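Of the protein chains in this complex, one is absent; all others appear in place.
Showing chain A:
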Amino acid sequence: MAPNATDDNTTAGEADDLRVGRRKAVRYVVPVTVVGIAAATIGLVPALADSGDPDLPKITAAQLLDKIAAADVEQLSGTVKITTDLGLPDLGGLESGLLSGATGGGDGSSADPSTRLTELASGTHTLRVAADGPDRQKLSLLENAAEYSVIHDGKDVWGYDSASNEVYHSTVDESADDGETPPATPKGLTEEALKAVDDTTSVTVDGTVHVAGRDAYRLVIKPKQSGSTVGAISVAVDAGTGLPLKFTLTPASGGAAVVDAGFTQVSFAKPAASTFDFTPPKGAKVTEADDAEAAPEGIGGSGDDFAKDFKGLEGLEGLEGSAGSEAPEGHEVIGEGWNSVAVFETGGAGVPSDSELNSELGSDAGGALSGFLGSFGDKVSGKFGSGTVFSTRLVNALVTDDGTVYVGAVTKDALVKAADSAK
């Protein structure tokens, strides 16, 4: 600060009014300058940091895909920022109630991974990941003054919710674990996206980019067909290790990315061993997976489900639908590649009634919901009859009046066309 740079002579007073007036004005220049410098710094620093993409040797898309496949990063720690904007209406508390309801009404423990990680389906979240070989991983969801951590250490899988001081514990057969990391990280998301790569997809390398202080290639995956709601998937692949560092899914309709997950900081050094040590704190409420009566399907007491729990999240992101090959068993898939549409026969009426919703969600929330749901949908009709289309920015669903559900990452028109062709 500069106060002493100027002599604070306070007795000059009556001498010269003009001079005093000018000095008054000059002094106010100091705070104004400080504000100006701060504003310039805030505005310019990100712009300067962005300039200059790294200079890397040319590489073909196939080589880059091989690099991703060969990537064998055993040890890493870093911070991931994930932003999802599915264009769902902001339902606030109701949304989380619905999501936990949708996973089976699991009000067992707030430390249960499946109930907590569905939170990632909307908004911006900061995650911390750490891994040391296939047996030790940790994923933490940073919240205000609290944190939710999933720790995999050998045969133990712990979920710890510091806000409520609750612990969820399950065990995993060490041999059965293949070290699958949850797809909430750019790597997992990229793997899911690459499953969709076939002859309906164009894969290109589009220059280079800096991510989390590392040089990376930009891989762009685009559907060749029209009708998909997926505009492009862009993946920043670390030039050194082949690890995907940033995953961005932009919708065909334009606008903000639907999913944007990227490292803001990453280190390939071995994380401290204490990172993976977890002892339930004294007095914490521990829920064992086996004891969790209210546990949703899929939590069968095996830590393998740790990975499966995240599938719910993928489903929400429409990646399963778009991948086609991953469509759940017992459901028909029509169309191919990015335009594949999953068909479910519910056997019931179109938009579910109160009682159905009540029984499905296992709560009274259903009553208010049916009218509410109807208000979101658009009525459509075609050769298949008539029905209601529910739209998000990525996934559209058509519920016909005779109870058939068509879901896909395709536009409304393509969905109606698919339904027509199915009849």
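Basically, contacts are C-beta pairs under 8 Å (C-beta built on N, C-alpha and C of every residue); 3 or more make two chains touch, one makes a residue touch a chain; residues count from 1.
Heads up, the rule we're going with is that contacts and distances are computed from a predicted model.
Undergrad: What is the missing chain called in its UniProt entry, if the choices are "ABC transporter permease", "Sodium/panthothenate symporter", "Extracellular solute-binding protein" or "Thiamine biosynthesis protein ThiS"?
TA: "ABC transporter permease"
Undergrad: Which residue from A:195, A:222, A:270 or A:285 sits in contact with the chain not drawn here?
TA: Spelled out, the listed residue whose C-beta touches the missing chain is A:285.
Undergrad: Take the complete complex as the reference. Which residues in chain A touch the chain that isn't displayed?
TA: Residues of chain A in contact with the hidden chain: 1-4, 8, 10, 13, 20, 23-24, 27-28, 30-31, 34-35, 38, 79, 107, 110, 128, 140, 142, 144-147, 149, 151, 158, 160-166, 264, 272, 274-275, 277-279, 281-285.
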